[in-house]
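For this depiction, one protein chain was excluded, whereas all remaining protein chains were kept in their positions.
So, chain A:
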Amino acid sequence: MQGDFSSRDVIPAKAGTSVSANGGSRFRGNDTERGDGAERKRFSRPAMVLITLTALALLSIALFMTLDAKGSWSFVLSFRGKKLLSLVLVAYAVAVSTVLFQTVTNNRILTPSIMGFDALYVLIKTAVVFFFGVSALVSIDSQVQFVVELLVMVGFSFLLFRWLFLGEERSLHLLVLVGIVFGILFRSLSQLMQRMLDPGAFNVLQDTLFASFATTDPTLLGIATVIVAITSFVGWRLMHTYDVLSLGRAQAINLGVDYKRTVAVILVLVAILVSVSTALVGPVTFFGLLVATLAHSLIGNSKHLYVLPAAVLLGVIALVGGQTLLERVFAFDTALSIIIEFLGGLVFIVLVLRRSAR
């Protein structure tokens, strides 16, 4: 899968243009009706989309909290509330990080996973088990583990950026290529170590690696919420640069954006958000591509003021709605990540087919 992504993006100009050009033609039917923009409908299309998505998100949350509730309400609500918070946090982190990453790389197919993030997460976990034994993974305080993972991941991304920003044009495509190479390296290293583990230790490790929305640590939730809040504050202050950055590097510099600094800050924010979501529930990286692509398609223009909330709401609908479906319809028979990957895969294939058909 990643091989396909990379080969598309080695030719940045061609690949990107065709994506945006074909992406555009999907909406031509709708555009004619608002054509000149002379007469406006009561609500613009982005507003309608956001209202609908908010309603759906609230509905999934309500169903998640109340469906099949038996026994004491205070217990049910606090128990499910914690789960809900972790799902919302993950949805938010994945959606925002993917949209921003795609803006900064001026690309609609790549996600932070291409940078080797999920692979690094797996490698850190595997290395801990490999060098210190299973007891280390279980005995070290989860908050400490979380902070260390966060630091390693942010440090890794920062090293990459500093190295890459010595170059100039297309440096982000180099970043992406380097990310793929690192991803393969990390994956191979983890696989090597996993093969050398004894089966019992491997089992424990595999358990912690699979996305598990059911078993998030409440203490971890607190620290994750704080980190996401701080990240969002910094991100909000940069809000006005996102649309300009989506015009590409040359236009952004022309319009006076301090490109190197701004992009570095945004990529660190992305790194933190990806770390939060991977630490909470493990690698669910295909999810980001799903919500970002859908958000861009539904909103129809590229204004981040609309696209970002749309992506977050879609994330909440998919995760919270998905978890409700999982718990109430499939009765815990399967993992949510599998459902998400299944749905995401379907949507992705449809998108690719549509693009190639025109």
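We adopt the following convention: contacts are C-beta pairs under 8 Å (C-beta built on N, C-alpha and C of every residue); 3 or more make two chains touch, one makes a residue touch a chain; residues count from 1.
Keep this in mind: contacts and distances are computed from a predicted model.
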Per UniProt, what's the omitted chain called: "Iron ABC transporter ATP-binding protein", "Glycolate oxidase subunit GlcD", "Peptide/nickel transport system permease protein" or "Spore germination protein KB"? "Iron ABC transporter ATP-binding protein"
Options A:60, A:106 or A:231, residue touching the unrepresented chain: A:106
Which of these, A:53, A:134, A:257 or A:311, touches the one chain of the complex that we don't see? A:257
Taking the full complex into account, what residues of chain A touch the chain not shown? 12-13, 16-17, 19-21, 23-25, 27-28, 31, 34-38, 102, 106-108, 168-169, 239-240, 243-244, 246-251, 253-259, 296, 300-303
